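Note that one protein chain of the assembly has been removed; the remaining protein chains are unaltered in position.
Showing subunit A:
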């Protein structure tokens, strides 16, 4: 009875804490400007099913794709087991689904294979990061915390899977010994090999079984509450992120409506622009970006596929699309924290541009879309880079000198070079 109450209390606390943090995350995303992504619901759903659920873009790199798929399948399917743990925990039952007979054996048996698969995949991931030191996982933005974050996630998953398998091993050993309520239920194709490692005493086995059971479920709750602080948030955000991702051709940049109104008024004096909401042109800080840009930042799992294909980064420039996303998230969280502390309207005097992302980075971009193509969950760093450039050029008139010259040429001659418009057709003339 005590353990049931304890279990319910822990569960409620975990859910409450998670809801509290998610609310903050949603508030932070709402710092962003409005953008309508409610069109084409069917196409959006298909994109989400294909890209997030089906992980199609992952398979561009087959080895991590297969390993990731195992962890993903393990995560989704082993959750059925968590359902049983929840029921057992609340009602004080033991293996409540055991009555399913052979079906239960199949379920538990397949969970064990998956658990082993997840264990091995995470171990390989750790080796790739820490021993093989794959280039993709390094870079200026991969400081101590992002590296630790990745390792914490992998180690936690290994511990959870170990607990799950040990729990089964102890349980099945107790079952064969015919102890108390440990009635025969489940098949244990993997954990049977762990039985020999366990003690033979009833008390020892029960201690291990209970210990692992509690560790497993508390571990899951702890992991859930770790998500909002971690790159691992993608397990949730991958779905809305792909659903609301850009469906237009990648080459197309948005036309800014605020500019359209002003340009129309300039070209046609009889045009009266609609009352425009005051705001900046482009983005100086996170609240100038759209909520989709900000959701992108929470979704980023820092895998570095974008940076590894970025022509600027490959050739040693400072720009790294992954850093753009990580900076955006860090800045957004900083703004959120200072709002929590100092209340609405507080200005900490910092901004996304300069304090996080430098001019050198944004001007190194070739807008080639390699990063958006490479992202397995349709994150768009280019949209952020473009908005930062818009701010620099339109609000501050700051750009590299040669860019200013090019813009001046277009304005005066209708071409990015200093040629006379009268000579534009000379290519066809005999000389």
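The rule is simple: contacts are C-beta pairs under 8 Å (C-beta built on N, C-alpha and C of every residue); 3 or more make two chains touch, one makes a residue touch a chain; residues count from 1.
Here, contacts and distances are computed from a predicted model.
A chain of this complex does not appear here, and its UniProt-recorded name among "Acetylxylan esterase", "TolB protein", "(Fe-S)-binding protein" or "Phosphonate C-P lyase system protein PhnG" is "(Fe-S)-binding protein". Annotation: of A:14, A:227, A:312 or A:375, A:312 touches the absent chain (contact as defined above).
Only one residue from A:25, A:114, A:169 or A:392 touches the chain missing from this view: A:392. Taking the complete complex into account, A:250 is the one of A:37, A:94 or A:250 that touches the chain left out.
Hidden from this view is one chain, which touches subunit A at 60, 248-253, 255-256, 259-260, 262-264, 266-267, 281-282, 309, 311-312, 314-319, 360, 363-370, 372-373, 386, 388-394, 399-400, 402-403, 405-407, 410-411, 414-417, 419, 421-428, 430-431.
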